[in-house]
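Removed: one protein chain of the complex. Kept in place: all other protein chains.
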Amino acid sequence: MEAELSRAIRELLDAHDPATTPVAEFLGARFDAGLAWVHFPEGLGGRSAPRSVQQEVNDAFAAAGAPTLDIGRHGIGLGMAAPTLLAHGSDEVRRRFLRPLWTGEETWCQLFSEPGAGSDLAALGTRAVREPETGDWIVDGQKVWTSLAHEADWAILVTRTDPDVPKHRGMTYFVCDMRAPGVEVRPLRQATGEAEFNEVFLTGVRIPDAHRLGAVGDGWRVAQTTLMNERVAIGGHAEPREGGMIGVVARTWREHPELHTPALQDALLRLWVDAEAARLTSERLRQQLAAGQPGPEGSAAKLAFARLNQQISGLELELLGADGLEYHDWTFRRPTNPSMLEGSPGYRYLRAKGNSIEGGTSEILRGIIAERVLGLPSEIRVDKDVAWKDLPR
Amino acid sequence: MEAELSRAIRELLDAHDPATTPVAEFLGARFDAGLAWVHFPEGLGGRSAPRSVQQEVNDAFAAAGAPTLDIGRHGIGLGMAAPTLLAHGSDEVRRRFLRPLWTGEETWCQLFSEPGAGSDLAALGTRAVREPETGDWIVDGQKVWTSLAHEADWAILVTRTDPDVPKHRGMTYFVCDMRAPGVEVRPLRQATGEAEFNEVFLTGVRIPDAHRLGAVGDGWRVAQTTLMNERVAIGGHAEPREGGMIGVVARTWREHPELHTPALQDALLRLWVDAEAARLTSERLRQQLAAGQPGPEGSAAKLAFARLNQQISGLELELLGADGLEYHDWTFRRPTNPSMLEGSPGYRYLRAKGNSIEGGTSEILRGIIAERVLGLPSEIRVDKDVAWKDLPR
Amino acid sequence: MNPMTTDQAGADLGYSEVEEELRANVRALLAERAPANATLARTESEQTTDLALWRALAGELGVTGLPVPEELGGAGASWRETAVVLEELGRAVAPVPFFGSCVLATAALLALGERKILPQLASGEAIGGLAVPFAAAPGAAFPADVRVSGGLLSGTVRHVADALAADVLLVPAVAADGTAELYAVTGALVEPMVSLDMTRELAVVTLEEVEGILLASGPDATAALDAALETGAALLASEQLGVAEWALTTTVAYAKERHQFGRPIGGFQAVKHRLADLWVLVTQLRAVARAGADAVTRDEERPLYAALAQAFASGAAVTATEEAVQLHGGIGFTWEHPAHLYLKRAKSASLALGTADRHRARIASLTHL
Partner (left out) sequence: MNPMTTDQAGADLGYSEVEEELRANVRALLAERAPANATLARTESEQTTDLALWRALAGELGVTGLPVPEELGGAGASWRETAVVLEELGRAVAPVPFFGSCVLATAALLALGERKILPQLASGEAIGGLAVPFAAAPGAAFPADVRVSGGLLSGTVRHVADALAADVLLVPAVAADGTAELYAVTGALVEPMVSLDMTRELAVVTLEEVEGILLASGPDATAALDAALETGAALLASEQLGVAEWALTTTVAYAKERHQFGRPIGGFQAVKHRLADLWVLVTQLRAVARAGADAVTRDEERPLYAALAQAFASGAAVTATEEAVQLHGGIGFTWEHPAHLYLKRAKSASLALGTADRHRARIASLTHL
C-alpha cells in the first residue's frame, strides 16, 4: 500500500477513535476521507485508487477495530446499488445517495424479479409511463422475492417503459422511494413457515425523472451492472473443514452413536468427502482471486453448495429417525437474519430447497457454465425479435 | 381359440411330426397352412385372423414341441422386415421374401444407421440414383452398427433419393441383396475387443425397382413401420427375481464373504431394490399387455435396464477389487450370440455401456417419453424446412 | 384377480375394474371436500384432523373397512382396495386418520382375530390408532415405552401417527415379567407435536396408570404388531405413490403452462429429460406399490415386500416432491402453493416405519445378501 493511503488511514483513525465514535459518524468520516470505496472518484467516497488496494484498506480498518455495517441488512446497498449508482447515476444522484448508503443511514432493496419474470428477468412487466405534464414516471406492477423491502428506504427498480420493442430493449432503471405513496409491501411466506422475503405492489408510484439511472430503454444494460456485482459477491471466502452444514451433521453423528448404522455412515462419509471437495474448490478459487487470476469456478460454487446443503439436510433427518418427524414451529415469523446452521433440522431441510432457486436457479447456472465457460451453443431464442407485448406468457 | 384354428393346428401337427420333420420343412408347412403370422393374408403365411390370437397359436405349437428360429439370428427378419414387407411390399415382393424369411432359409439385416445419422436417422446420406436406361437404382454410401451383415442374405435399406427436399421427404426404402456386387461388409470392433456389429460399404450397388418398398420419397414413413415393430419387441417378457445381471453379482456376493464391506453391501442392496422394482415394472407391463391394455411403460424399461446394467456391472468390479483389474481376452473375436450374463465381469462392465446407446440412446428415449407420454413440447426444429443437402453437418 | 395375468409367484400388479371405480369415487369426494387451500388452512386451525371428511369416507363411500370380513361389518374386500384408497388420500394429502385406523390398527386386530373393536373401526364409527412411534420399523424389538404394573399401563410414546382423533389406541406394553402384550386403551392423554408433516400431525401419548383391555400376550402380541407394521410399510408405498403422482402430474402441467424466454419451460430439454426420468420412477413406484398391496393381501413374502416397498418408495416419493419444488421455481417454495405439503409428507413418510437403509438391511437378511 502506498504511503499516502496509509497516512490517510492513520489520520482518520487518529481523528476518530473507532472505539468511541458512533458508527454512522465514523463511516461518514471514512467516506469523506475517500477511504470508503477507494476506486470511486473523490467526493464520492473514493480517491480514484486502484480497485486492488481496497482489500488492504479494509484490512487496515478491521485491524484497528473500525466499525462496519451488517452485511445482511446493507449488502444489497453496498454490493449492488452502490456500483450501479456510480456507473449509471447522474452527479446529483450519486451525491444524494452514496454517502447515506455507505454510512448505513439509508437501507436499500432490489425490485427486480416478478411473478412472471424469474429466471427470465428481461420479461418483466412492471410498467413505467411518463407523465407529459411533469416528466415524472408513474409506475404500476408487482415485484416479488424482495429481501428487506419492509425495512428499506430506497430500491433499485427495473421497469418496462416500451412494450412495443423486444424485451431487452424496452426497459428503464430507476431509484424508487420505498416510502412513496402507492408502494405496498406484503410478507411472502415460505415453505418454512416464515417470511424472509416480500411481495411489493406498486400502484401509481411517482418517480421523478432525476431518479432514472441510464437512458430510457437502457435498463437491461444498467441491470447487468447490478447483477455482475451480485455474482462477484458469491463465493471466495475461506472456510475451515466441517465449517458448513456438514459440520452440523458430523457433530450430531459423533454425539449420537445410538443413531449409527453402517449404511448411514457411508452416506455421511460420501457427503463429507463431497463437502471437503467443494470447500477445497472454493479455497482454490479464493487463492486464484488473491493471486489475480480470477477463474470461472465461482458459478460452480453456488451449484455445488445448493446440492450439498440439500443432500446433507436430507440425510440429517434420516439420521434422526423419529426426531426427524418433528418441526420446531410453524408460526408465521419475520426472521431478521435466518441461519441454516442454527435452525432446526427440519428448517434446514426445507430452507435448503431454496438454495437452488434463489439468486439464479441451478438450471440457469448450468446454462451459464455451458455457454460462458465451455463455449457451447446458446439456447435457441424464440423471443429475440418479438415485441414484449406479443410474447406468449 | 376358435375351433377352425385349433383344427388347422392339429392337422398340421398330425401331418408333420415336429420331432422328426426338418425345421425348414416344418416351418414351411406352417407357413403354407396360414399359421405363421395368423393376421397376415392367406397365401402369405396367415389367414387374416385377429392379431390377438397369435400368442395362443404360438403357445399351442410350443406345447407340441414344434421348432422355432433362433431369435438372435432371425429377429430382425421376423420382427422388423416381415411386417414392413407386408405393409409396403408389392405382391411380388411379399410372395418372394416372406416364406424363406419365415422358414429361416434366408436371413436379414437392417441397413439404417450411418456414421452421420445415428439418433437423427432421417439425416442419412446413402444415395440411391435411378438409372434412366434400366430403371434400376444405383446405391452408394456407408451404413454402420449392422448386426449380422456378414451372414445375411437380404437387408432392409433406407436411402436418400432426393437431396433437394427436407430430409424426411427425400428418402426411399429398398430390399437389398447382401450378395450383390459392391456390398462390402467389415467388422466393427467395439470397446470390448470383439465385433458384434459391422460397417457396410455400398459402392455402385444395383437394386431393381421391383425391390422398392413404398413410393419414391416415402422411405421415412416405411421406416416408421420397421421402427414401431422394433419398439413392440422390447420389454414384456417375464423374468424371475434375480434373473438379470443383479443375480450374477448377488451370487458373487453370497459366495465371497471375504469381499464384504458394509458400504458395498448397502450399494448392492440399493441396486437389488432398483432391479426388483424394474423387474416388477416389466412384469406389470406384461400383465397389462396380456390383459389387452398396452401402456407406455415399454420405453421406460429400456432406459431403466440400461442404467441398472451399467450400475450393477460397475459395482461388480468394485466388489472384486484386485480381480476387477483383469480382463478375460482382448483378442479380436466375432461372437455369435454374446451374453452379458455369461461373460467376464470386465466384459459386462464394458458391454453395458452400449446399452444406453444401441437401439435408441437413453437421451432419445427420454425425449420420446417427455413428448409422447407426458405431452411436453417438441424440440425446436431448425432442420424442418431445409433441403437435406443444405443441412449443417 | 385374473389368474391369466399373474406371474410365476401369482402376483397381480394391475387394477381391477372395481378398484378403478373405487378410485374414481374417492378422488371425486376428495376433489370436492378436501381442496388444497382448505387442507393448508386446516393445518393452522384448532382441529387438524378433518372429521367431516372422515365421516364422508366412512359413511358415504364405506371405505374404512375394506379388508375386514363382512361378518365383522367390513366390506370383505382386501388390502388391494385399501391401497387404492391410500393412493388417492396421498394424492390429496388428506388430513384423515385412515392410515392409523384402517391400516395399522385394523391389521393388528385382523391378525388377532379380534371381533369387538374391529367392527367399530370398519364402520368408521370409531377411530383406532397404534401407539408406537411412527418411525418404528418392522422387525425391530418389541417396544418397551409402556410398562404394565398391577394391571395398569404407564409410559410415554412419542411421534404417534393419527392418535389425535383416535377413540381407541392399541398399545404394545411390556409386563413386569418381560412378556410382550397388546392392550386396547381409551384413557390415554394425547397431545399434539409440532410435526414436519403438517397434514399428519403426530402426538405424544401419555399413560399414567391407565386401564387397558388385554388383547394379546406373548407371541400373539408380537405377531400382531409385526402384521401391523409390515402391512403398514407395504401399504404406505401406495400413499407415497399418490404423493409422487401428484408431484409429477402437477409439475408436468405447470411446465406446459409456465413460460420463460417466450417458451413453456417444459419445452426446455433439460426439464423434459428430468420429467421423463421422474415418470419412469413413478411408473416403477406403482409396480412396487401394487406388488406390496398384493403381497399383504395374499400373505405371500410379506416381510420382503414390506421392506422392498419402503426401501424403494421412500426415496422415490421424496425425489418426486423435491423435483416438483425445484421445477416450480420460486412459486413452489411459497406457503400458498401446496407443493410444500407434499414435500413434507414425502420426507416424513420416508422416515415412517423405518428409513430406507433399515429396510435394505432387512432385505439383506431375508435374501442372504
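Just so it is clear, A, B and C label the chains in written order, and each chain counts residues from 1 on its own.
Just so it is clear, a contact is a pair of C-beta atoms (placed from the backbone, for glycine too) under 8 Å apart; a residue touches a chain by one contact, two chains touch by 3 or more.
Owing to the predicted nature of the structure, the values given are computational and were not obtained by experimental measurement.
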item: Contact list for the unshown chain, restricted to visible chains; value: A, B, C
item: Residue of A:83, A:118, A:141 or A:367 in touch with the missing chain, whole complex considered; value: A:367
item: Residue, one of B:321, B:335 or B:375, that touches the chain absent here; value: B:321
item: Candidate in contact with the missing chain, chosen from A:268, A:317 or A:352; value: A:268
item: Residue touching the undisplayed chain, where the options are C:91, C:159, C:272 or C:328; value: C:272
item: Touch list for chain A against the chain that is not drawn; value: 238, 240, 250, 253-254, 265-266, 268-270, 272-274, 276-278, 280-281, 283-284, 286-288, 290-291, 293, 297, 300, 303-304, 363, 365-367, 369-371, 373-380
item: Interface with the unshown chain - residue positions in chain B; value: 113, 115-120, 123, 144-145, 188-191, 193, 261, 263-264, 267, 310, 314, 317-318, 320-322, 324-330, 346, 349-350, 353-354, 356-358, 361-363, 366, 379, 381-383, 386, 391-393
item: Residues from chain C at the interface with the omitted partner, ascending; value: 268-273
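FYI, only the chains that are shown with their structure count from here on.
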item: Whole-Å gap between the CA centroids of chain B and chain C; value: 43
item: Chain A-chain B separation of Cα centroids, rounded to whole Å; value: 54
item: For chain C, residues contacting two or more additional chains; value: 263, 271, 357, 360-361
item: Junction residues of chain A - those touching two or more other chains; value: 263, 382
